[in-house]
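One structure coming up, written as structure tokens, with questions to follow.
Here the complex is missing a single protein chain, while all its other protein chains stay put.
Labels A, B and C are assigned to the chains in the order they are written; within every chain, residues are numbered from 1.
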Amino acid sequence: MKQIAVIYHSAHGHTEHIARQVAAGAASEQLAGVRLLKAEEVATHPEELADFDGLILGSPTYLGGVSGVFKSFMDKTGGLWRRQQLRGKLAAGFTVSSLPSGDKQSTLLSMLVFCMQHGMLWVGNPYLPGPVAGGEAAINRLGSWTGLMAQAGHNAPADAFPDGDRESGWLFGRHFARTLARLGAETAEPTGVAA
Amino acid sequence: MKQIAVIYHSAHGHTEHIARQVAAGAASEQLAGVRLLKAEEVATHPEELADFDGLILGSPTYLGGVSGVFKSFMDKTGGLWRRQQLRGKLAAGFTVSSLPSGDKQSTLLSMLVFCMQHGMLWVGNPYLPGPVAGGEAAINRLGSWTGLMAQAGHNAPADAFPDGDRESGWLFGRHFARTLARLGAETAEPTGVAA
Amino acid sequence: MKQIAVIYHSAHGHTEHIARQVAAGAASEQLAGVRLLKAEEVATHPEELADFDGLILGSPTYLGGVSGVFKSFMDKTGGLWRRQQLRGKLAAGFTVSSLPSGDKQSTLLSMLVFCMQHGMLWVGNPYLPGPVAGGEAAINRLGSWTGLMAQAGHNAPADAFPDGDRESGWLFGRHFARTLARLGAETAEPTGVAA
Partner (left out) sequence: MKQIAVIYHSAHGHTEHIARQVAAGAASEQLAGVRLLKAEEVATHPEELADFDGLILGSPTYLGGVSGVFKSFMDKTGGLWRRQQLRGKLAAGFTVSSLPSGDKQSTLLSMLVFCMQHGMLWVGNPYLPGPVAGGEAAINRLGSWTGLMAQAGHNAPADAFPDGDRESGWLFGRHFARTLARLGAETAEPTGVAA
């Protein structure tokens, strides 16, 4: 069975709440095993990531980017990068901030660039907003395709997300697992290549 | 057999030269059929893109982004977007400018965001630079992973690329075809979804 | 008196509506003269931009970037770029789409990269959202700092923006004019430079 890791940092529980929605969606059709991992713990033994088939990254947006804790985790994957041990795996990202746009797209793009350096594939959030676009219950109500965005105030309870954001997280996870199920094993790269 | 479209704009032949390298690499292992398409022509009948399994986008970098011709083609895909006819396909991008960095990364990211809106998957340029990194013959000598970069002066002949850039184009195309070969058909999305 | 150009493209009037708010704010304190210019007209004689002290760019967000019409205008400034005739001027950008986030940040960043290539300075949208953050009447309710974002549905009347977006446009323009008023003339660059 394929394995998915949802690697996240959450200072106040909001990002963790969405991470759990994403993980639940990813596990919902039994297409893959799913584990929730804290970025600060993975940073202590990053080599375990090589055992997963798909990685979903989650961080709050702090001042327009991933949190310092999350970036420090990213930096710990240098050895995996040099050995190209994540190459060909599937990746995706999500982020949470307190405003509708809130410079969350730059956070998602920084996760994408990181995953590209590792030679991974990227799958976004392919849902058109529903008929109640902009309403609290609408799927992808914020309008984000590069990855998943969710919105919650800093001082709100950790689960105080609009219903649309929660459902979007679940669908995002399920879509990731479905996409991973489509993906066969990578062929070995021959050492001698020529044009 | 799966079908790949390499859709490009080239004012002076440089981007077309790389497009041909990419197409040759994509076709090299007979994993898919490959067609070279001019963006300005596709713009007149964009619905044909729905027939392909993978799309590779190529544009020169003009002032930090895709060319106006290429963006105008992109805008013509609005109907495909509304009907989500490109959803689940594989996508990638390449760009050419006259300087080593030359703000080509912003061009690649704009292609990526476009493909994410269409619900496609993205595959980058997963090659670590070789031992002669930075040398003219090195693969991925410029150091770009989000997509392929190649460098040629405006006034240089259309084929005046360093050998490394030409070979990188070929490998980039081959990797795209190999990745597409890994990708199974998308499962239908049930209309009723629930969290 | 310093002169500001608000250069915009608007297919259905929404972006023009915000452009008028921005221009009104920019003119409100008589710190500069302000002209509204259509991008497609400026594209026919781009050299006129050299006569302005500040440029504010405005485009709808189409599939994650500026419109093809707007990018085609951008490409027409190549001569100004080669002669560095916009160097040292002040620049800013705004964009409109139908969803709260809607990949508008990538549009703003593409405007920024363009202005950087021209050697201009960039001023964003420096307003913290008000106490009713997220509410329709709040300033910078969407949470965008790199530039101004506004939201209106494609099928809505051209002036159907939340009050907060309209006021944000006006404040954004006024802040631009105030910033321009702070900015003295650029010193000449000596031809012989040395480290």
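Criterion: contacts are C-beta pairs under 8 Å (C-beta built on N, C-alpha and C of every residue); 3 or more make two chains touch, one makes a residue touch a chain.
The shown structure was predicted, so the numbers you read here are calculated from the model rather than taken from an experiment.
Touched by the hidden chain within the whole complex are the displayed chains A, B, C.
Here one chain is not drawn; of B:H17, B:K89, B:H118 or B:R141, the residue touching it is B:R141. The hidden chain makes contact, of the residues A:H12, A:R35, A:K71 or A:R87, with A:K71. Only one of the listed residues, C:A11, C:L36, C:L80 or C:L121, touches the absent chain: C:L121. Residue C:W170 is the one among C:Y8, C:F52, C:F70 or C:W170 that touches the chain missing from this view.
Against the chain not shown here, chain B presents residues 64, 97-106, 109, 129, 133-134, 141-146, 149, 151, 153. Within the entire complex, the positions of chain C that touch the omitted partner chain are 21, 24-25, 82, 84, 87-88, 109, 112-113, 116-117, 119, 121-126, 128, 139, 145-146, 166-167, 169-171, 178-179, 181-187, 193-195.
Residues touching the missing chain, restricted to chain A, are 62-69, 71-75, 77-78, 81, 103, 106, 109-110, 113-114, 116-118 (touch as defined at the top).
Just so we're on the same page, only the chains that are shown with their structure count from here on.
Interface note: chain B and chain C, two copies of one sequence, contact each other through mostly matching residue numbers (shared numbers exceed half of all numbers used). Averaging C-alpha coordinates per chain places the centre of chain A 24 Å away from that of chain B. One simple way to say how far apart two chains are is to compare their mean CA positions; for chain A and chain C this gives 32 Å.
Computed centre separation for the pair chain B/chain C is 30 angstrom, with centres defined by C-alpha atoms. Shared interface positions of chain C, i.e. residues touching 2 or more other chains, are given as 64, 103, 106, 109.
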